[in-house]
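One structure follows; several queries about it will come next.
Only one protein chain is missing from this complex, and each of the others stays in its spot.
Lettered A, B and C in written order, each chain numbered from 1.
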Amino acid sequence: MITVTVRYFAALRERRGLETELMQTSETTTIGRLYAQIFPPGPDGALPVAYAQNHVRVPGATPLADGDEVAFLPPLGGG
Amino acid sequence: MITVTVRYFAALRERRGLETELMQTSETTTIGRLYAQIFPPGPDGALPVAYAQNHVRVPGATPLADGDEVAFLPPLGGG
Amino acid sequence: MFGLQEGPIDVATVRRAVSNPRFGAILVFEGVTRDNFDGREVAQLAYEAYPEMAIPALEAIGQQIAERWPGAKCAIVHRVGICPVEEASVVIAVGTPHRPACYQASRFALEELKAQVPIWKKEIYADGSAWKANTST
Partner (left out) sequence: MFGLQEGPIDVATVRRAVSNPRFGAILVFEGVTRDNFDGREVAQLAYEAYPEMAIPALEAIGQQIAERWPGAKCAIVHRVGICPVEEASVVIAVGTPHRPACYQASRFALEELKAQVPIWKKEIYADGSAWKANTST
């Protein structure tokens, strides 16, 4: 098992009720699979997100490593 | 004869050494002809100007009337 | 100057960050909270950022502008937290030697910011709220 830090923002932060948490997961988990585990698609489907690993955008198929900081980025609204 | 007020700006003001003057001219004079009389084309040709009669742009063929304010507008440089 | 800040942004400070005697044009864009959206009255906006990614992303916009428009300089400050109506959520200042590049670079900075920088916006109405995503238009 590995431990990653997960950061939540905007609608996901509200849905999770947390800004950040430590999470244990298997070494074979990808960042996309972790997202689906934490936020199982509901009747409206999953919120489309971008994935960030240690502050860098990565594809959903990216494997995780112990100590990673992981974030799921909902559609952006800056400006 | 009619009397018009002539306003000079920028290079024309410097060339004429005046900001404004009263000028007598014939009733048949056009605004373009008045310009050529005051600034006869030199070896470099005439400075291309736009014509304004009573603060409105007009073509060079426009006849003048007594009491007109006349201006010759050198190429603009605002901004 | 590339940053996130709570509370009102001082426009003059952002503007001064791009002063340079070589510049013939300075353009300061303010994105401001409007009092309405889709016919609904907006009381205020709330912005939230992922600072560890957002600040490098703002700096990357400045870097791209310096590469695409040589001699240009850019400064961007985005507000986080509550942003009331008529106050700026973002200020983008761009300075360039010549004018056309100034408009191009400022617009580029705004569109890049909307598309790339991890910042989120919540619209707060008299009777509810909603997270609002930028469209690509």
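Note that in this section a contact is a pair of C-beta atoms (placed from the backbone, for glycine too) under 8 Å apart; a residue touches a chain by one contact, two chains touch by 3 or more.
Model, not experiment: these values are computed from the prediction.
Remark: the absent chain touches shown chains B, C in the intact complex. Which of C:1, C:17, C:66 or C:85 touches the hidden chain is settled by the complete complex: it is C:85. Considering C:12, C:115 or C:130, the position touching the chain not shown turns out to be C:12 (whole complex).
Those residues of subunit B that touch the chain absent from the view are 7, 9-11, 13, 52, 55, 69, 71, 73-79. In the full complex, subunit C makes contact with the omitted chain through residues 11-12, 15, 19-36, 85-86, 88, 97, 99-100, 102-103, 106-107, 110, 137.
Convention: only the chains that are shown with their structure count from here on.
Work out the mean CA point of subunit A and of subunit B, and you get 73 Å between them. Centroids of subunit A and subunit C (each the mean of its C-alpha atoms) stand 26 Å apart. Centroids built from CA atoms put subunit C at 49 Å from subunit B. Multi-chain contact residues of subunit B, defined as those touching 2 or more other chains: none present.
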